[in-house]
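Removed from the display is one protein chain of the complex; every other protein chain stays in position.
Right, chain A next:
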Amino acid sequence: MRKEETVKLISAEGFEFVIHKDAAMVSQTIRNMLTSPGSFAETEHGEVTFPEISTTILEKICKYFYWNLQYASGKQTEFHIEPELVLELMMAANYLHT
């Protein structure tokens, strides 16, 4: 995995999650940011900051991206979501088109 193939997602508290672009592109919003020609600074630096998404939620989202890739490749497991995270997670998912 080369550095250019990864993207860094930064949470409201400044925590960083380095994930593969394939995983990040599970989100339509991030896909648009990374693929639209020249219009987002994010594309060049490979960094996306989410000032409104908390660290706990962002990590859960990253786990979901990878779960999604695994699920698509035939490994069908459950994705566990803690009840106390549901509301915030749904709001983030809505924003990310995930």
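Operating definition for what follows: a contact is a pair of C-beta atoms (placed from the backbone, for glycine too) under 8 Å apart; a residue touches a chain by one contact, two chains touch by 3 or more; residues count from 1.
Here is the rule we go by: contacts and distances are computed from a predicted model.
Missing chain, UniProt protein name, picked from "Queuine tRNA-ribosyltransferase catalytic subunit 1", "Ubiquitin-like domain-containing protein", "ER membrane protein complex subunit 6" or "DNA-directed RNA polymerase RpoA/D/Rpb3-type domain-containing protein": "Ubiquitin-like domain-containing protein".
Of the listed positions A:Ala23, A:Val48 or A:Leu96, the one in contact with the omitted chain in the full complex is A:Ala23. Per the touch definition above, the residue from A:Thr29, A:Ser54 or A:Thr98 contacting the chain not shown is A:Ser54.
Looking at chain A, the residues touching the absent chain are 1-3, 6, 11, 13-20, 23, 54-56, 59, 62-63, 66, 69-70, 73, 75, 82, 84.
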